[in-house]
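Each remark here refers to the structure printed beneath this line.
Shown here: the complex without one of its protein chains, the others still in place.
Chain nomenclature is as follows: A and B, assigned in order of appearance, with residue numbering initiated at 1 for each chain independently.
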Amino acid sequence: MIRLEKRKQPSRFWRIANPFLAVALTMLAGGVMFAALGKDPLVAIRLIFFDPIFSETFASYSRPQLLIKSAPLILIAVGLAIGFKAGIWNIGAEGQYIIGALFGAGVALAFFPQPGWYIFPLMVIAGAFGGFLWAMIPAILKTRFNTNEILVSLLLVYVAERILAAMALGLMRNPDQPGFPGSRDLRRYEAAHNAELFANTGIHWGVVAALIAVIFAYVMMTRHMLGFHVQLAGQAPRAARFGGVSPTRLVVICLGISGALAGLAGMFEVSGPGGQVRIEFASGYGFTAIIVAFLGRLNPLGIVFAGLLLGLTYIGGELSQMMLQIPGAAIQVFQGMLLFFLLALDFQTNYRIRLTKGARA
Amino acid sequence: MILGSINPAVLMAALMVAATPILLAAIGELVVEKSGVLNLGVEGMMIMGACIGFIVAVNTGSPLIGFAGAALGGMALALLFALLTQALMTNQVASGLALTLFGLGLTALLGQQYVGITPPRTPRLDLGPLAEIPFFGRAFFRHDIVVYLSILLVGAVWWFLKYSRAGMILRAVGENHDAAHALGYSVKRVRLLAIVFGGACAGLGGAYLSLIRVPQWTEGMTVGAGWIALALVVFASWRPWRALAGAYLFGGVVVLQLNLQAAGVRIPVEYLSMSPYLITILVLVIISSGKGRGSLNAPGSLNRPFHASS
Partner (left out) sequence: MKKLLTAAVLSAALATPALADTTKAGFIYIGPVGDFGWTAGHDRARREMAEHFGDAVETTIVENVDYGADAERVMTQMALSGTDVIFAASFGYGPDVNAVAGRFPNVAFQHATGYIQDHPNISLYDARFYEGRAVLGHIAGKMTETNTVGYIASFPIPAVIAGINSAYLHAKAVNPDIQFRIIWTYSWFDPALEADAAETLIEQGADVIMQHTDSTAAIRVAEDAGVMAFGQASDMTQFGPNAHLTAIVDRWAPYYISRVQAVIDGTWEAQNSWLGFADGIIEMAPWNDRMPAELQAEADALVAAIAAGEYHPFTGPINRQDGTPWLAEGEVAPDGDLATMDFYVEGITADLPN
């Protein structure tokens, strides 16, 4: 009889070893799939995991790209993780990301074509505010009416997507190109452009913001009273209430932080790598970030690694499509496997496998 | 005058058809959530059902066997979710999202050879004289069998949860898994069965799209129906008949919006297309306002992992 036994303390060894084991297992299972598709599994896996970082042809370009792809994921996931720890489930980061981008872009388009050092900082504030505002809808509905935040935040994603389409086709449409959907290209408007800070490093303000958010979240969760409250609320809600933690305040703070960070991510994306408000601007960062948050075990440092690992599979996945003609769907399955293995193996951190005699379930 | 071209009986018939896939998926997810598990992978299980159902129907020439295959396909993915969340104690939210990603990719691979094929036709159920009744015949009695099955399923789930002993155990597990465990019920086994049932229902919902509603196979063809099903469950505050009402309301808004457009009524489409989501939020607020959790009927252990410590 195999049964799981809860460890008294999470295992340090498995905490470190699991991700490596998961990647190894994914390579194995993915390799079988690639072989079944008639592709060389070794080459495929090398293209996905190594070439983006080490290949002479691609690495100098794709290494910085890793930061560009991972930064929004990390920025959003860090915020979400705080709420998840407290048992507050914001799964609508995608919507907050969109609204943040629209607010940020709105400021830029309002000032166009004026120059001004103050425009970009204003956009940053607007972006964070937009995401914050959108997250306040589920927060207020939850605190006032006890409405489930999982569902409201999720439903608001669909509303945000439609607002985005309406903006790209209407209010924010580039007036110099009548008829075409999409706003001006913010990369061509210097005062609003979230450009690379150092050439060819991939480091733009969004990467810096992600770094700051990670440090901020780490300090908050380990050193600050608020972090303690968050942990307490998540682990023992009743004790937290007796301990003077206001659930209302916590809901507002957690949703507010995650919304603001998601909004920031959207704003940095629309003013930099994304470039403009377009119907298809949202590409699922908000949902992927939820997975990143859990892969990182809701720990800010873990999230950095999880974000980079997932970013790597995206970039490597494109390379393997390009160089080996592996179908895009197979890459998606491969990523799905990686997530499953990472999640599945995690039990070893908190549980121990015991072989016992007799059958007591 | 313009509205004269909209026939209410047809509107009713159309909304029943539009609502059926999300209703099937929602009624399954309702049972899953009643057992205390939140499976966000409904979209993944639906697309799996759409794909497997299509493949089986094309190869066997029988839509009914196709639907059976779709249920199995949805169950297979649900089993994976059950393995992760029940045996390996992974987080349900993350596992559900990963399930959707995996399902979308896997079906795109499996279905590659089936794009552009027409599946065998599912006949409309012949209800004889009933179909000839004015208004009601057109509105209610000219559908395919799955539309009626979905309603029967709602009734069965309602009866099961309310009157059967097994249903009582399922609710007990969802309400307070520690207490249920102390009473000697196997929390994990109950949840496993519920998750698998949810997978089967989602699979049927997906197959309704690929075999009847559309009918064709294209990757990603569910386009968010699974997420709407999730919303429906909460909209229904975990009550089966309300899920039916919600699904029909949702289908009704979509169909009415299309009818108004076709009738040439000046409506801001880009904003109106948000209305089903906004209405759902509004209903959520109305249902949950001021009465606390009890009236919300939310399972007490929803989304909380269970590990028997003894």
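Methods note: contacts are C-beta pairs under 8 Å (C-beta built on N, C-alpha and C of every residue); 3 or more make two chains touch, one makes a residue touch a chain.
Computed from a predicted model, the values in this text were never measured in an experiment.
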Touching the missing chain are A, B
Contact partner of the left-out chain, one of A:Ala110, A:Leu197, A:Ala236 or A:Met322
A:Met322
Check the options A:Glu94, A:Glu149 or A:Glu269 and report the residue that touches the missing chain.
A:Glu269
Residue numbers in chain B that touch the chain omitted from display
5-7, 10, 14, 18, 21, 108, 111-112, 115-116, 118, 209, 213-216, 218-221, 223, 225, 254-255, 258-259, 261-264, 266, 268-270, 273
On chain A, the omitted chain is touched by residues 43, 46-47, 50-51, 54-58, 61-62, 65, 68-69, 162, 165, 169-170, 177-182, 185, 187, 269, 273-276, 278-281, 283, 314-315, 318-319, 321-323, 325, 327-329
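Quick note on the criterion: only the chains that are shown with their structure count from here on.
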When the centre of a chain is set as the mean of its C-alpha atoms, what distance in Å lies between chain A and chain B?
28
Parts of chain B lying in touch with chain A, wherever the complex brings them together:
38, 40, 80, 83-84, 87-91, 93-95, 97-99, 101-106, 108-109, 112, 186, 188, 219, 224, 227, 230-231, 234-235, 270-271, 273-274, 277-278, 280-281, 284-285, 288-290, 292-293, 296, 298, 303, 307-309
Which stretch or stretches of chain A touch chain B in the complex?
4, 6, 84, 89, 91, 141, 144-148, 150-152, 154-156, 158-159, 162-163, 165-166, 169-170, 287, 290-291, 293-295, 327-337, 339-340, 343-344, 346-347, 350-351, 361
